[in-house]
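Please find one structure pasted underneath; my questions will follow.
Omission of a single protein chain aside, the complex is shown with its protein chains in their original locations.
Every chain is named by a letter (A, B and C) in the order it is written, and numbering of its residues begins at 1.
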Amino acid sequence: MDLSLLIIQALNGVQLGLLLFLVASGLTLVFGILDFVNLAHGSLYMLGAFICASLTFLFGNFLWAVLVALPLTGGIGYLVERFVARPLYARNHLDHVLGTFGLILVLDTLAHLIWGPAGIAVPLPHWLDGQIALTETLVIPSFRLLIIAAGLAAAAGLFWLVNYTRLGMLIRAGASNRTMVSALGIDIQTLFALVFALGAMLAGLAGMLIAPITEASIGMGNSIIITAFVVIIVGGIGSMKGAFIAALLIGLIDTMGRSFLDDIFKLAMSPEAAETSAPAVSAMLIYIIMALVLALRPQGLFPPRTR
Amino acid sequence: MSFLTRRGWISAVVMALLAVLPPVFFLTGNAFYLDLATRLSILAIAAVSLNLILGYGGLVSFGHAAFVGLGAYAVGIPAHHWLYGGLDFLATTSGFVQVPLAVAVTALFALITGAVCLRTKGVYFIMITMAFAQMIYYLIVSIEEYGGDDGLVIDTRSELPLIDLDNPLQLFGLAYVSLLVAMLLVRMITRSRFGMVLQGAKGNEERMVTLGFNIYAYRLTAYVISGAMCGYAGALLGNFTTFISPEMMDWSRSGELMFMVILGGAATTLGPVLGAIAFIVVEEILSSFTIYWHLPFGLMLMGVVLFARGGLMGLLRGRREDGE
Amino acid sequence: MKKLLTLTLAAGLMSTAAWAESVKIGFVTTLTTGAAIIGTDMQNAANLAVEHLGGKAGNLDLEVIFADDGFAPETGKQATDKLVKQDDVDFVTGYIWSHVLLASRKSALDAGKFLISANAGPSQIAGKLCDENFFSTSWQNDQTPMAMGEVLNRQGVKSLYVMAPNYAAGKDMVAGVERTFKGEIVGRDLTKWGADAQLDFSAELAKAKASGADGIFVFYPGAAGGAFIKQYDQAGLKDTLPLYSVFTVDGLSLPKLQAANFQAVLGSRTTQEWDPSLDNAANKRFVADFKAKHGTYPSFYAAQSYDAIMLIASAVAKVGNTEDKDALRAALKAAEFESVRGDFKFGTNNMPVQNFYLREVVADADGTWTTKVVETVFEDHIDSYAAECKM
Partner (left out) sequence: MNAVLDISGLNKSFGGIKATDDLNLSVRAGELHAVIGPNGAGKTTLISQLTGMQKPDSGRIRFKGRDITAMAPYSRAHLGIARSFQITSLILEMSVLDNIALALQAREGHSFRFIRPAHALTRLRAEALALLDRVGLADKADQPTVALSHGEHRHMEIAIALASKAELMLLDEPMAGLGIEESAQMVELLRGIKGRHTILLIEHDMDAVFALADRISVLVYGHIIATGSPDEIRGNEAVQHAYLGEE
């Protein structure tokens, strides 16, 4: 295991982590402020990918497609809020889980009806399609660097939004004291709808960014949503900082596990045993981490101060 | 007080129909419907046991499919070794070994995971129960000996005296009687002192603690009972399908079990059974019409959550008796 | 409730009153989830076969009932049960996935039905679990990668990096290539598969590159295949780490890859028992009509499904009824039909004994990406498990 491989894997881990953060941040925002558990958040990730894929072929340009797909995904988020989430706010978490479980089935099937069962491969502009050599041995696909940049930019934007804008002030206030915000004369329903749409856009963005790597496909949201939940649980539900740190942590642990676990196991057991057990353990790794964190800190690593 | 309440009558009629109709179908050459009823009865057992902690205990476990799966593997693994050798101490087809093993393994798993899960609350509890189920899922996937992701074919069913599980009618009979016993068991537990504490903790946790109840211990006990009953259902399911795979433990399966409980009506004796019936019958009907059946099915699930509070039992018993 | 059950009871009674003059074929495949692209292709091919047969097998009407396995073995088994018990089909075919086939096998065979796999080929079913009523129009899992191992030897590849999903067919594929490949395996990654399969291979590709291997062997069926090719392309490995794949680049992924213009796939090589360019009359008709109807080249899944229907029809036509099981079995075994593979024959374990070809991805005369045969790797190859079959 040499240094440049280690660095590349660290970058890969960071890239995965930032992608997870985009999905998890919307989830934690919606949960923190609206106290709403949205299992169908992953479906918004999928819809973002499909919409962006279709638009890429329509416009012939990936970046334009992203720019148009973002508000469209936000609009879908708004509709989901209006017709599914809003009637469920007053209910318990169980109803949220079941209602959005039904929504997943609906949205997945709609995607199947609209785009067919085949996934869509998304082409990239030439300047994004190559590799960048950081040093002679450190070569990384340029698009993955773009994901890192976009993820960091979105994180910074969120940080600014939450901490330095009026909307952010309301969001923070709404998270800690809902009645107070309503008492201020703020239309809490519009605020909630905005937050939901923002969450949808963040998830959609993650879907758009992953589509050129894996392709847009039905059910892609269901695989990431569980990991995103692991992220926000480990980070502490409702905490943006927690989501960010936990996402990077999970991204790095997952990538490093896949990369080096078999080599590490080989130190302690036969090569054959190491090769069969390493993939199993690396698949379970993030759940083991989550169970450990919750066993020691039942509120996650960074529980938000309020509530 | 009359001999049977309205709810009692409904329960009696539903259970009687469930007992009589499937054999009638079978004898008139519709073996498939008997299979459907057997599967339905087994899943209803799992739903009834989930209801103990979800309905009566207010604990939203999102990982109950793992217990069903583990129970099935507790039947499949000894049968596998009996057929193909290895691990002689485990190799058996005796139901007297396999079924208690299923119950014991799932009870132990529930004890260990429950001890951790019950330290958390709310969404954390929902998610950590799911995380443990995922861990077991990936563990089974990685054990090549037992088929990994491909699952394990059980070519021989559990051997029991008097009952031949290869006979579909007898297998249905066992599943049906087990379901009745499970319903009565949960009914008995929830009406006992223990059950009062469990329901009290759902209603007002702080009050119960102040009264002097160590509700953690009560909940853990209920979690273990529920897990073990699910394990038993899993043992039956393994015998029914003669095939087990990690897919049985997928989180969406846990979601389906939760749905059966809510659809039928949580914290009622018959509710989970009604839910299982409705779930499977609707699934069967819709999927025979179109491959896009998930769309109306999902809409129906959402509709139930949004509009039919109290589930089918709530609709059947009318508004007046509704405590919520 | 009661009314509903009465209705279904009536429907059930009607369906059992089977037409004596027809032959029913149950076709289990994946019609939902992302893998539905494979199932749809198989469905199209099966329908084309029925059309080519004029809807008849000899004098009997041919009816194919499609059922969805939802990409899950338990669902597949339920679908098989329903076909066998309710629809009372005479043959069950289809089956993309090894685990679905293994789960469903007992349901079909115990009911005395003929089971014909149009794709899945797990080792058990070719060996220990072989059955006189089971036939395959595809291959055994190990064969295709074994052919690829042989190709690697011929091309002088000395060291190889291996990647596959972490499930039984994936492991079969790895075992297959390692059985024939004579060089060194410098690295091996089995990635997460199943409901939330891993589709981002950044870490593995970085490891593969760092290993300095002469080439990389992969098996990624379905959507994962397209994802892998793209990332392989984006990582710029085409010149340093040549790609050798099985079941990864096929008639289903090529149109998508072409639409997105992933040039890296052109020239890549894969082994298979069939190719659209195979020169025989049945294949030419099949490929031409399929293209005319659906606009794309058929995949190998389609070809095998077409053969499955043709095989069944030939046996039924020869016997003239569906009651005489022994005669039907003998007729199936004789396999007297015009396969898109040219000559078709079964081995002792009812698996095909057939050629394996090396194929290369090329653009055809119209510019459409497809494959063409480069050379024949194995002739009349018998799978490694035939000896274990006691039949």
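To be clear about the criterion, a residue touches a chain if its C-beta (ideal position, glycine included) is under 8 Å from a C-beta of that chain, and two chains touch if they have at least 3 such contacts.
Keep in mind it's a predicted model, so treat the numbers as computed, not measured.
Of the chains displayed, those contacted by the omitted chain across the entire assembly are B. Residue in contact with the omitted chain (choice from B:Gly195, B:Gly238 or B:Gly265): B:Gly195.
Contact with the chain not shown here comes from a single listed residue; of B:Arg6, B:Lys121 or B:Arg207, that residue is B:Arg207.
Within subunit B, the residues in touch with the undisplayed chain are 188-189, 191-197, 199-200, 202-204, 206-215, 218, 221, 323-324.
One rule holds for everything that comes next: only the chains that are shown with their structure count from here on.
Taken as a contact graph, the chains are fully connected, with every chain touching every other chain.
If you average the CA atoms of subunit A and of subunit C, the two centres end up 35 Å from each other. Centre to centre, using the average C-alpha position, subunit A and subunit B are separated by 32 Å. Multi-chain contact residues of subunit A (touching two or more other chains): 112, 222, 226, 279-280, 283.
Within subunit C, the positions touching two or more other chains are listed as 31-32, 36, 166, 192, 195.
Contacts from subunit A toward subunit B in the complex involve residues 31, 37, 84, 87-88, 91, 93-95, 97-99, 101-106, 108-110, 112-113, 222, 226, 229-230, 233, 237, 276-277, 279-281, 283-284, 287-288, 290-291, 294-295, 298-300.
Residue ranges on subunit C touching subunit A, taken from their complex, read 31-37, 39-40, 166, 188-192, 195-200, 202-204, 206-207, 210, 223, 226-227, 230-231, 233-236, 252, 256-257, 259-262.
Touching subunit C in their complex are the following residues of subunit B: 14, 17, 21, 24-25, 28-33, 35, 39, 138, 141-142, 144, 147-151, 153, 155, 241-243, 245-248, 250, 252, 277, 281, 285, 287, 291-292, 294.
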